[in-house]
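What you see is the complex with one protein chain gone and the rest in place.
Entry: chain A
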Amino acid sequence: MPEQPYEPERAIAGTGMGGAMDLAASEATTLEPAPAGPLGTGPVGKPRSLWSDAWRDLRRNPVFLLCALVIVFLVFVSLWPSAIASGSPLTCDLARSQDGPGPGAPFGYDGQGCNVYTRTVYGARTSVTVGVLATLGVSVLGSVLGGLAGYFGGVWDAILSRITDIFFAIPVVLGGLVLLSVVTSNTVWPVIGFMVLLGWPQISRIARGSVITAKQHDYVQAARALGASDTRILLRHIAPNAVAPVIVVATIALGTYIALEATLSYLGVGLKPPSVSWGIDISAASPYIRNAPHALLWPSGALAVTVLAFIMLGDAVRDALDPKLR
């Protein structure tokens, strides 16, 4: 298989055909509105872009397939938890406190007599919601701020860089304890907001670097020479070619956000009952570890598998998108 280094301008130099770009219109389309076909030196058949190549790699990667399977399952469970778990996670019968597995409760009961299986299944929704929304928020905010700073440079870039430095200096758990302890809301939004607040500088830095690299390429100069506006250059030429590193980092970060949500909930400042969260359950079960370890192990195991799945998925995506690292 031909190695295709991650060099966006290859799209012009090599095939000259933008149609293969999966994500967005390629710069080629902008420069040459209607090239009819390969310039004559291209390979036979459909030319491959970075994205299609990455997808081809991923499809053959067993780690990626396994992780994707786990994640698809998690998403399914988050959307329809009642499909695999009967009863409500909020129904607890103290008489069953710390009991082992029984009918309808393959994972047993916790200290309050709640069904550990039902609660573990319902806990997935919280984790996936927080992970996905926090990642989306962080990616959008970070890419926009970092991208603009990288593209325009100058004093705004300097200011933004110092602001990211400041945010990097805030310890996440300490910040969570301080900021979230004043929140009384029972929803996932404060937690997501906190993660976006502390998470965007990381993405912003990567987006900035990636945009700075992209804007120095010839096709950007060419677009500018042809009179394209900043908006057009940013959206049509730079963004599609600078987004890959952001996607890689965001996918890996998704797993860490899920872990962070559990950490904050464990500490009592993340989600609060009656929300169902693995972190809450782990915290509630930890004093009972001697007598009812199952109540601790199942939500912990679910958390570990989920975080691992997202992080390894992110790893696989990075390998595919950034072959230089291999």
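To be clear about the criterion, contacts are C-beta pairs under 8 Å (C-beta built on N, C-alpha and C of every residue); 3 or more make two chains touch, one makes a residue touch a chain; residues count from 1.
Following the convention adopted for this analysis, contacts and distances are computed from a predicted model.
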Practice item. Using the UniProt record as the reference, specify the protein name of the hidden chain from among "Na+/H+ antiporter subunit G", "Sarcosine oxidase subunit delta", "Peptide ABC transporter substrate-binding protein" or "Deoxyribose-phosphate aldolase". Key: "Peptide ABC transporter substrate-binding protein"
Study note, to complete from the structure: Out of A:C92, A:A105, A:V121 or A:I203, the sole contact with the unshown chain comes from A:C92
Practice item. Could you tell me which of A:I192, A:V246 or A:A284 touches the chain that is not displayed? Key: A:A284
Point to revise | Chain not shown, touching residues in chain A | key: 88, 90-95, 97-98, 111-114, 181, 184, 186, 268, 272-274, 284, 287-288, 290-291
